[in-house]
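Yeah, one chain of the complex is gone here, protein chain that is, but the others are all in their spots.
As written, the chains take the letters A and B, and residue 1 is the first residue of each chain.
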Amino acid sequence: MTTTAGPAVKAPTKPISKQRVGDRVFSGSTLAAGSLILAVLAAVAAFLLIQGMPGIVADPETTSILRGQSFWEYVWPLVFGTLWAATIALVMAIPLAIGIALFISHYAPRALATVLGYIIDLLAAVPSVVFGLWGANVLAPASRTAYAWLEQHLGWIPLFAGPASGTGRSILTAGIVLAVMVLPIITAICREVFLQTPVLHEEAALALGATRWEMIRMSVLPFARAGIVSGAMLGLGRALGETMAVAMVLSASGVVTFNLISSNNPSTIAANIALSFPEAYGINVNVLIATGLILFAITLVVNSLARYIVNRRKEFSGAN
Amino acid sequence: MNLKRIGSVAAVALAGALVLSSCAAETPGTTDPVDSGTPGLSGTLVGVGASAQGSAQEAWIAGFQTANEDVNINYSPDGSGAGRDAFRGGGAQFAGTDRAFNDAEIAEDAFGTCVPGTDIIELPAYISPIAIAFNLDGITSLNMSADTIASIFTGAITNWNDPAIAADNAGVTLPDLAIEPIYRADDSGTSENFTDYLASAAPSVWTYEPDGEWPIQVGTAAPQTSGVADALNGNVGTFGYLDASRAGSLGTVAVKVGNDFVPFSPEAAAAIVDASPFAEGRTEFDFAVDIDRDTAESGVYPVVLISYIVACVEYQNKSVVDLVKGYLSYVISEEGQTAAAANAGSAPISADFRAKAEAAIAAIK
Partner (left out) sequence: MTAVAEVNVYSAGQLSRRSSWFILLGGLVVSFVAFLLLMLAESTSGEPAEFNIVGAVLVGVLLYGVVLYVTSRLVEGRRPAMNRLVTTLVTLAFVIALLPLISLVFTVVVNGSARFDWAFLTETMRNVLGQGGGAAHALVGTLIVTLAATLISVPIGLLTSIYLVEYGRGRLAQAITFFVDVMTGIPSIVAGLFAFSLFAMLFGPGTRMGFAGAIALSVLMIPVVVRSSEEMLRLVPNELREAAYALGVPKWLAILKVVLPTSIAGIMTGITLAIARVIGETAPLLVAAGFTHNMNWNAFSDFMQTLPVFVYNSYVAQGTDAQAYLDRAWAGALTLILIVMLLNVIARLIARYFAPKNGR
């Protein structure tokens, strides 16, 4: 009532318009929680800024990790690698995740679907170290022949220009590992959202003679669009920030290239921090934290872009 | 518990909790200083540092804790740089590091763990040969000079049947196969020691400075010793360097020293350390070694990694002194070095150096 009538109409029954203690406490605590998150984030940002600033302005000559380059020359291949690896991963993962989620929610028999959903959820739990081990010791050797074939037959495409890696530890392998890692996250969110599609919408579409695909296209997907974007954003977050798996799989050497299959690849920011941090000391630590700050900024920009492009979530929201 | 085996999980957990919490109750921090000389040590000692000596620390900790039930030693293998920073910041009572503190760092005199103005102790307690390994079917050993090794890593030699390799290996059939060099992706003491070897033994081919981070991009990068070992084991035609204890079934290179080819062994690795002088301009108990990589002495293996344990001569926190003394004494003892050799494949230190180290440890206060 309160929501639809609005404050302008004074209903004769007073209790409804009165602010209850319970309401005040509850809404207050939700507000506090939201503000706390902002505070935490501000603290993390402050930490990154304070610790990272000396790294950004560090003297290239005396900072051993920079090897005479400026900070920006040092960080540019890493930025490129981070975005490139995440792009490869998401390009593979998002369509697959939507497919899997649809299969579970609308194609597979109900009993099977429950089991499948459960299995996919579990995969979110595999520690990134294990993904790394699997990528480096199972996937990379297996993909070596495929890369050689790609170089031989599709070498005229710059993406597969080669020379193909002798160990399979290329950025495409890392991208596949990342895709497998983010799949469960995107799938789980998509599946939940697909399942929440009002049955009435679906049945109405079917009653009008729509095929299953048309029903999905007209009632499920529009309803779920915001959820798909959310899932993709969560996946992107993980792909951008993933540390161990990339560090263990990727043969990184600080070059900027779109070549997918060679053993000279750009590293990613997070993997570079993980690889360099143990031996870093003094100002080098600040340089590495500064690269973390850059990653933070990248996430900010990417998120703003995504939000700008898909700014229609309210349209499909069940809530006000 | 035998009576109701089924569903006894809770009982076991509870019993475990009681036993373990009673253990834990005896070891909360380092509150009670023990009089020196009494054997009943207790408390917790924290070390941070190099992962290279992680397996050796594991052996030392196990041995020392077995002898002293009430002691907890925690060694966090975060890395050398992290260890040095933790030691300087006062976050660790001892550090493990793959390189000694340099003169500038010592001159700064900013060791948070130690009393300001006092010296530090640096013990080369972990000496390990670095193996130069390869994966070729049916070949277990090859002879190479430093120049050949450096040429492969720089990409000047790209095939296994290159004349430069064949010249030193009469009688070995080398395959017509591309060489895939494998190098460490992470910043590491192993890379620093190995590039130091290349720079001093093959200065005409290897024109780069010694560096913990591999300076060039030829071949495949793999993280950590385990990553290099996996990359070598998983791919025929690969060539790389790694801690000798992990060479396993891979083929290894006998390195040319003088006119001989010396395969790696702990004894040959220990020999190079004995043949090398201590670094100059150091304080009394700072045993930083200046390895003579370009030696021509017979029977020494010049590609070694030395990892140091760093401690204070005078601790700010007096309650840890006895623990540090006890632990370090065990580390350099014959028993400790043998345990490390068994678990980590390291080279035991010489008796001569042990005497010096004992004097240093006795001076800790």
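Throughout what follows, contacts are C-beta pairs under 8 Å (C-beta built on N, C-alpha and C of every residue); 3 or more make two chains touch, one makes a residue touch a chain.
Being a predicted model, the structure only gives us computed values, none of them experimental.
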| item | value |
| --- | --- |
| Sole contact to the chain not displayed, among B:41, B:86 or B:323 | B:86 |
| Among A:57, A:130, A:154 or A:256, the residue in touch with the chain that has been omitted | A:130 |
| Contact footprint on chain A, counting only the chain that is left out | 1-4, 15-16, 20, 22-23, 25-27, 29-38, 40-41, 43-44, 47-48, 51, 95-100, 102-104, 107, 116, 118-131, 133-134, 138-139, 176, 180, 183-185, 187-189, 192-193, 195-196, 198-199, 209-214, 216-218, 226-227, 230, 233-234, 236-238, 240-244, 269-270, 273-274, 277, 289, 292, 295-296, 298-300, 302-304, 306-307, 313, 317-320 |
| Interface residues of chain B (partner: the chain not displayed) | 12, 16-17, 20-21, 23-24, 28-29, 44, 46, 48, 51, 54-55, 58-59, 61-62, 65-66, 72, 74-78, 86, 89-92, 112, 224-226, 245-246, 248, 339, 342-345 |
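To be clear about the criterion, only the chains that are shown with their structure count from here on.
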| item | value |
| --- | --- |
| Centre-of-Cα separation between chain B and chain A, whole angstrom | 38 |
| Complex contact set, residues of chain A against chain B | 64-65, 67, 136-137, 140-141, 144, 165-167, 169, 247-248, 250-255, 263-264, 275-282, 284-285 |
| Footprint of chain A on chain B - complex, ascending | 51, 78-82, 84-85, 98, 178, 180, 182, 185-189, 211-213, 217, 219-223, 227, 230-231, 234-235, 237-238 |
